[in-house]
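Then we have subunit A:
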Amino acid sequence: ACGGGDNEAEKEGTTDTGEQTEETFKVAMVTDVGGIDDKSFNQSAWKGIQEFGEANGLEKGQDGYNYLQSQSDADYTTNLNSLARQDFDLIFGIGFMMQESINEIAGQQTEAHFGMVDAVVEKENVASILFKEQEASFLAGVAAGLTTESNKIGFIGGMQSDVIERFEAGFQAGVKAVNPDATIDVQYAEAFDKAEIGQSIASRMYSSGVDVVFHAAGATGNGLFKEARDLKAKDPSKNYWAIGVDSDQVAEGVVEIDGTEHNIILTSALKRVDVAVNDLSTKAKEGNFPGGETTVYGLAEDGVGLAEINDAVTVKADIETKVQEYSDKIKSGDLVVPGTLEELETFSAE
Partner candidate 1 sequence: MEEYVIEMLNIRKEFSGFVANDNITLQLKKGEIHALLGENGAGKSTLMNVLFGLYQPEAGEIKVKGESVNITDPNVANDLGIGMVHQHFMLVDTFTVTENIILGKETSKGGVIDIKTAEEEVRKISERYGLAVDPQAKISDISVGMQQRVEILKTLYRGAEILIFDEPTAVLTPQEIKELIQILKTLINEGKSIILITHKLKEIMEVCDRVTVIRKGKGIGTVNVSETNPTDLASLMVGREVTFKTEKTEAKPTSDVLLINDLVVKDSRGVEAVRGLNLNVRAGEIVGIAGVDGNGQSELIEAITGLRKADKGSIKLNNKEILNLPPRKITESGLAHIPQDRHKHGLVLNYSVGENMVLQTYYQKPFSRSGIMNFKQIFDKARSLISEFDVRTPSEFTPARALSGGNQQKAIIGREVDRNPDILIAAQPTRGLDVGAIEFIHQRLIDQRDNGKAVLLISFELEEIMNVSDRIAVIYEGEIVAVVDPKETTEQELGLLMAGSKRQEAGEETNV
Partner candidate 2 sequence: MGLMDILLIIIPSTLLWASPLILTALGGIFSERSGVINIGLEGLMVIGAFSAIVFNLSTASVLGNWTPWVALLVAALAGALFSGIHAVASITFRADHTVSGVAINLLAVGVTLFLVKLIYDKGQTDIIQKGFSKIDVPILSDIPFIGPLFFSNTYWTSYFAIAVAIIAWFVVFKTPFGLRLRSTGEHPMAADTMGINVTKMRYIGVLLSGALGGLGGAVYAQSISSDFSHATISGQGFMALAAMIFGKWHPLGAMGAAIFFGFAQSLSIIGNSLPFLENVPNVYLLIAPYILTILALTGFIGRADAPKSIGTHYIKGSR
């Protein structure tokens, strides 16, 4: 009985704040099965929401900012709907897998506002966010192409999809731009969560002479890092570089050899979902919700980028110069990075 009393009080409290919600802007997101700390775009998106929340004095919870994790594909719709019913002002769906769910719910919950990350939903109350992943991976390719000593470079994809293809195409273009002699060994793991496959592919690549490997494969990439760390630990004199994806994965690359710390992460191709999410939330809060529009975040918008280059790379300075050079070209529109393998065929950096 006691608990019931408390609850009524709480409910009254909620109605009170309910009136205030005109002012408090509530924002939430739905993750895919990877969860908010997938070291990839869910994590990055959550970071953006947290930053937005903190900047605006919100608290985590039902009346501030929050997230719901999906345990299976079937949960996306339920979770998105749940949040809409909790009167969140802006709800993000993270990942192209949520496209259909958002499309459907946006039609039903016409009052709610949605942010669709990584896919386009053409509804008045949905703002779509896309990234030019190819621009980030182009820069990663530049770094790889300049770093490699064997002229053999690897790319591990998770599962074939438009997004991963953008990563691949951009990366290949970047390598070709600075090092036309380099060959690129591409392999898809057909899974985003199988570290052992990542490890085996990486093992194959490194042992065939590849010295830089870029992955766009989620947790499958853990296997790449593991392999690179192990090889480095065995023979510290050799170079086994790995390039991270989405967020700066430098923490995954630490190898301690005889008391000295090495790192096998060359750099990471950043996809700043946090920036985009924060940006869209701010716009929405200010009443400028870009409903029905698709915003593409590229280098120019600071939506993608390249992380710090590893200090241990001998040609670090050269890389930084080249990266800067290409960044400028891309931002200015002088260089259009191919986003598909088809475009890649006709691409030339000149």
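Basically, a residue touches a chain if its C-beta (ideal position, glycine included) is under 8 Å from a C-beta of that chain, and two chains touch if they have at least 3 such contacts; residues count from 1.
The candidates came about this way: all candidates are chains of the complex that A comes from, given by their letters.
Small disclaimer: the values here were computed from a predicted structure and weren't measured.
Engineer: My understanding is that every option belongs to the complex but just one is in contact with subunit A. Which one, out of 1 or 2?
Structural biologist: 2
Engineer: What does subunit A use to touch candidate 2 in their complex?
Structural biologist: Going through subunit A, the ones touching candidate 2 are 33-38, 69, 185, 187-188, 190, 193-197, 199-201, 203-204, 207-208, 219, 222-223, 225-226, 229-231, 233-234, 251-252, 254, 256.
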